[in-house]
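Below you'll find the structure I mean.
All protein chains but one are shown at their positions in the complex.
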Amino acid sequence: MEFLNLAPLVLALPFAMFLIIGLFGYKMCPKFAGILGTSVFALTSIVCYGIAIQYFVANYGMEYPKEVLFNFDWLHITENLVISIGFLLDPISATMLIVISTVSLMVHIYSLGYMHGEDGFQRYYAVLSLFSFAMLGLVVATNIFQMYIFWELVGVSSFLLISFYFKKPSAVRAAKKAFIVTRFADMFFLIGILIISYYTQTFDFGILTEVIDGQVPIVHETMGGITLGGLSVISIAVFLIFLGGAGKSAMFPFHIWLPDAMEGPTPASALIHAATMVVAGVYLVARLFPVYSFEAPEVLEVIAYIGAFTSIFSAIIACAQTDIKRVLAFSTISQIAYMMVALGVSGFGGEEGLGYTASMWHLFTHAMFKALLFMGAGAIIHAVHSNEMDAMGNLRKKLPITHATFLIACLAIAGIPPFSGFFSKDEIIVAAFEANKWVFAVEYIVAGLTAFYMFRLYFRIFWFGEPDNGFEHEPHEAPSTMTIPLIVLAAITVITGICWAFGILQFSQFVSSDSLGYAIETHWSIALLSIMAGLIGICVAYFLYFKKTGRPNTVVSYIKRPYLWAYNRFYIDEIYLFITNNIIFKRICEPIAWFDRHIIDGFMNLLAWFTNSASEGTKEVQDGNVQSYAWVYIMGVIVITLVSILNYL
Amino acid sequence: MSLPLECYLVVSTLLFFIGVFGFIVRKNLISILMSIELILNAASINFIAFNRFLFPDQLEGFMYSLFIIVVAAAETAVAISIIINVYRKKKNIDVKSINELKY
Amino acid sequence: MEYITASNIMFVILACSILFFGVMTVTSTKILRAATSLFFVLFGIAGLYLQMNYEFLAAVQLSVYAGGIVVLFIFAIFLVKNLGEEKEKLSKFKSIMGGLAAVSGLAISLTIILKEKVFVTADTVRADEIAASIDMKWVGDTLMGTERFQYLLPFEAASVLLLACIIGGLVVAQINKKEEEI
Amino acid sequence: MDYSNFLIMNHEISLVVVLIITLLADLIIGGNKKVFQYLALGLFTIHTVLGFTQWGSVGDETSFGGMYITSDIHSFVKNFLNLGTIFVFLFGFEWNKTENQKHCGEFYFLTLSTLLGMYLMISSGNFLLFYIGLETASIPMAALVAFNKKERESAEAAAKYVLTAAFSSGVMLFGISLIYGTCGSLYFDEVLVNFFDSPLHIMATIFFIAGLGFKISLVPFHLWTADTYQGAPTAVTAYLSVISKGSAAFALMCILVKAFSNYPDVWQSFLWWIIVITITIGNLFAIRQENLKRFLAFSSISQAGYVILGVYTGTAQGMATVVFYLFIYMFTNLAAFGVISSIENKTGRLNMDDYNGLYSTNPKLAFVMMLAMFSLGGIPIFAGFFSKFFIFAAAMREGETLLVFIALLNTVISLFYYLKVVKAMFIKTSENPIENFKSDNMTRIGLFICTLGILVLGLISPIYEYINGISFGF
Partner (left out) sequence: MNILSLFVIIPLIMMAIIFCIKGENKSLIRVVMSVGGLALLAVSAYLTINYLKLRSGGDDSEFLFTNTPLMWFESLNIHYAVGVDGISVAMLLLSSIIVITGVFVSYAIEDKVKEYFLWFLMLSIGVFGFFISLDLFTMFLFYEVALIPMYLLIGLWGSGKKEYSAMKLTLMLMGGSAFLMVGILGIYYNSTPDGALRTFNIQEISQNVAALANSGADMSWQNIFFPLTFIGFGVLGAMFPFHTWSPDGHASAPTAVSMLHAGVLMKLGGYGCFRVAMYLMPQAASELSWIFIILTGISVVYGAFSACVQTDLKYINAYSSVSHCGLVLFALLMMNKAAMTGAILQMVSHGLMTALFFALIGMIYGRTHTRDIREMGGLMKVMPVLCVCYVIAGLASLGLPGLSGFVAEMTIFVGAFQHPDLFHRIFVILGCSSIVITAVYILRVVGKILFGPMQDPHHETLTDAVWYEKVAVFSLIFAIAAIGLCPLWLSDMISEGIENIVKIF
């Protein structure tokens, strides 16, 4: 069966499900809607796998081509600038297809159990389908504008999912925040697109990323040498595009929306805010990687620094959070920043492009284990009905499957071999080491911190000791619809790690910056170092949180102030709040609204008032006395005469 | 040598503005009407003077003056009857009594 | 010196009296006195007409104006109770305003009129001759003719005017019985 | 003497016949007001209809040696003055039947004589005839204004009117005397030749136009208008505001074209200002009026400004637009007065507040009034829009962008107060609305025709085209 011909189904099926469940869902029985959505998505996943596998198999060992499976014009803006909707297949989009379909399918299944009995179950599935559609559309975009279109769509479905519990004010706030912050970043993305398209007169990725002789000709020829305010236009444009990606991928300083986004249902967080949507930024940079690499290397460097800063920054915050989903959220930010760093330090072609491969590889593995973590967290929350660590502890017996899978995921993220996370992370650190020692140092520390806060989480949940007030009711393992996805994902985490370790189906054979497969040698020296860091982190966590002791408090009391800062996320939210409330609303919007009502509108009213008072003021002219009429009359004649004569003279 | 036309014009203009002055300052309606007669006569003098001195070939100004007199008579008749009417209504012909309608 | 002729002196006397009585008309506090002054003004103007050889007009002026209109005024004054004895004081404000209007108007008009050079070119001798030869037939023809410079149509129109004014005046001045009772 | 000169005066002659019959009929059957009115109205209608027939269109003729001028446009104007007068009679029908109105016959006679005066004023080719016509049109009018003999206001209005009229005719005479002195003749054709732009000419023109401006109620010669309109019987007010004003405006246009058109700058320069202040002051004063007659007085002042905007151009197009404007204005304003008078006759109420909630009790009257207000405000598709547009078009053709712009801004103010009336009738509610009543048949006929006119006159282009074809200018 030729799966490539089924490509339109990849987009059509989820969209159809969105429409069907969205329009008619309220008439269906919830369970039916859920199963319908899930099964149709399963079909979609099969098509995705088929496409990806066929693609890789067909081109294995050769240069992976950029295949456009279909592409139709959607809107003609100018003769050259045409927005089309299409399907671009290349290594990274094929990888993404796998990631998305896997995680999304798991979430679909998981949600059947997790969301059972919720109000708006059908709505949930409708939006989930919309999201899947949008995300798939995003990754297969043939042109930058298609990407932007789906980019917006994922944003909105994220909004709808975060605000799923719309009666909760905090959820609504979080949804608004997520949407507006990402929208703000999207604006830069759009401006970037505008600038690029203005010069290159194309949106098409095929043309935009075509590399010839170590440069991207279309960009180089049309934009090279043009500067604006001392900066080259290319840099400005691609930096703006990166900012768009930074918004979606929650890079500092746009990261603030992601932790709040955890207000949504946990499976949705797993899908959107851990595995897929948030890596869109990384994907975007990877998509345009040749442009960055050849035409704007300085931007790439900036990306590396921003990534490095974000990763350590959020890792530190993660250490101090008590809400398990928030810990995971900050961990996500940190891990995505890792991927950004990897891209930032990457070169182009072969071994040089190690960072690129590592980034994509980390994206893949991270998606799996982070989704796993979130779903595990979901299972835990499902069991204890709280997000707070204080309500947990000693759950390993009560939730055995969750415990096992969670542990695997923690080990993976902490970078312990042979789990997948170890290899992907290790390659990033290697790439950083080769490119930039500062970044390497930071990433190294982050590796340790990651291990620490993940195991803090792990120990705190599964060991530590039961909460002070006991559980509200006895926690129990989740239903099978929820545990099966956990197991599947855990299996993937383990298997991909082992495959890599044995050099079977090595990721770099499929994904590389120049689309040519190559083999990666594991740099054991650096790898050992990073394992060391991971182990140290785990040990510290073990020391502090394995059993219920006063140790954490003691430590905290030593570093009270930094702890508070970290706990309060370095007050970035407060700064944002200040800016929006006190500056944008109070200092801009309200004055403008005031100005409009009182000055502009006031001016119109003033005209009316003026006319009225002129009317009142002149009424004495007509005082009812016929003699004053005559006086006005004759004076009129005299004045007119005088003026006319003077005019004549 | 007779006096130039200007003399007549000066007289008529003075008379005209005396009439205007009277119209504006007098207190009762009949006096005001009298002032109007002055104005009309001023115009009349003008017509006659122009006719006599500048355009003697035709009797245009002459006729005009004649008709002014006729019209003035009619006008005065109507005006006085109206004033009488006002008097009946207001028992007064002070000009101040006719300023109920204003603004 | 050639201006000092009998007719010119006459003119000056007439002009002065016209203006004097004109001022009297508008300033005298007693209305009957004002009416009398008006009579003299009209009389003086008739004198001017005479002086310009327009005897017919002078006669009409005297009979219609001085004889008719002024009498009408006087009747009206008597009709209105006590008006004859009332003293009419001019208010200061009005006088100032009226004076302002009159003086400024006068200044402008006189300046303009006297600056006009058109009049100087008048052929006075011919004018005198023609004026001396005006006879009633000419006046009659002019009034009753239908040609150019003849005035039958205005004459007819004036008759309608007069009729309308008589009827109008009657209507307005007529006393309703009911009204009297009020 | 050549009496054939009278033969081209068809309109005047037939009017005089009507006049005489009316006078006689009043003597004979004056007691039976209804019959008398039917007779007078019938006769006058015949006169009007005749005017529209071939008999009424005399063509371009002059007689009495240039004293009397007539042409198709003159005939047309006379015809529509007739038409307007019919409406006035129709609206006054009920009022004339009332007990208070003892002088029904005189009302008709005086109205018709003033109409004759207007005919002569329009058709004059000589300042003397013009003067006589003007006086014939204005002095009996004073008597008409005083017709509401029970009301103090009527007397006061008449007094103000007659005094101002006399004063302004004095000023005008002084102006005419100077024109005579400088141009050597009183015939328009000779004035045209001898007129030029010396200071004295300018002054003479100003004095003259001031006198005529009184009749058109141009600012600053307008102050009598509101008082007189308010005090006069409503039928007379209607007559004053439409017929008298319209004829004077047309006469002004004729004279300006016929006598002063060689040096248009002389009058255009100050007319410009007069237009601006007339429109503005009219609007400003209208804004705060409560009494509807007084309100319409100021509205008519500002409308006069627009008319003069057309006069100002002096072109044939200008004349066409002026006549068209007046024609439309007649229907419109008379519709408004028709409503006012019918309500006044029934209830005696005249204030804008009294009209609150009129729509709920008397929807038809409110509807007609609304159409009239919209048309006065220049809202399409009502006729007023077309007349305004054409006036502005004529003025714009002369490059008077600023003037047109000011005038147009003023239409916004005017719309404000016209809408105020609409608001009172439609939107506001009242504790004590005017109760539902049935107007008399005459008023209804009049209102019906006026409404029809408002609705269709603008849309029917041949009317404008006809006027445009017969207009003249320089």
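By letter and in written order, the chains are A, B, C and D; residue numbering begins at 1 in each of them.
As a convention for this text, contacts are C-beta pairs under 8 Å (C-beta built on N, C-alpha and C of every residue); 3 or more make two chains touch, one makes a residue touch a chain.
What you are looking at is a predicted structure, and each value in this text was computed from that prediction instead of being measured.
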Could you tell me which of the visible chains the hidden chain touches? A, D
Which residue among D:I274, D:L376 or D:V404 touches the omitted chain? D:V404
Using the document's definition of touch, tell me which of A:F70, A:F184 or A:W463 contacts the absent chain. A:F184
Tell me which residue among A:Y60, A:Y198 or A:W524 touches the hidden chain in the full complex. A:Y198
Could I get the residues of subunit D that touch the absent chain, sorted low to high? 317, 320, 374, 379-381, 385, 389-390, 392-393, 396-397, 399, 401, 404-405, 408-409, 411-412, 415-416, 419, 422-423, 426-428, 461, 464-465, 468
Residues from subunit A at the interface with the omitted partner, ascending: 26, 73-78, 81, 83, 145, 148-150, 152-153, 156, 159, 163, 166-167, 169, 171-173, 175-176, 179-180, 183-184, 186-187, 190-191, 193-195, 197-198, 584-585, 588-590, 592-593, 596, 600-601, 603-604, 608
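FYI, only the chains that are shown with their structure count from here on.
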Judged by C-alpha centres, the chain sitting nearest the middle of the protein is D
If you tally contacting C-beta pairs, which pair wins, A-D or B-D? B-D
If you average the CA atoms of subunit B and of subunit D, how far apart do the two points sit, in angstrom? 26
Let me have the rounded angstrom distance from the C-alpha centre of subunit B over to the C-alpha centre of subunit C, please. 6
Quick one: report the Å distance separating subunit C from subunit D, using the average Cα coordinate of each chain. 31
At least two partner chains per residue is the criterion; list those residues in subunit C. 94, 97-98, 101, 105, 108-109, 112-113, 118-119, 149, 151, 154, 158, 161, 165, 168-170, 172, 179
By the touch definition above, subunit A meets two or more other chains at residues 619, 622, 624, 626-628, 630-631, 634-635, 637, 641, 645
Based on which chains touch which, is the overall arrangement a line, ring, star, complete graph, or other? complete
Touching residues of subunit C toward subunit A in the complex: what are they? 94, 97-98, 101, 104-105, 108-109, 112
Residue numbers on subunit B that touch subunit D, as the complex places them: 9, 12, 16, 19, 23, 29, 32-33, 36, 39-40, 42-44, 46-47, 49-51, 54-55, 58, 60-61, 63-64, 67-68, 71, 74-75, 78-79, 81-83, 85-86, 88-90, 98-103
What residues of subunit A sit close enough to touch subunit C in their complex? 627-628, 631, 634-635, 637-638, 641-642, 645
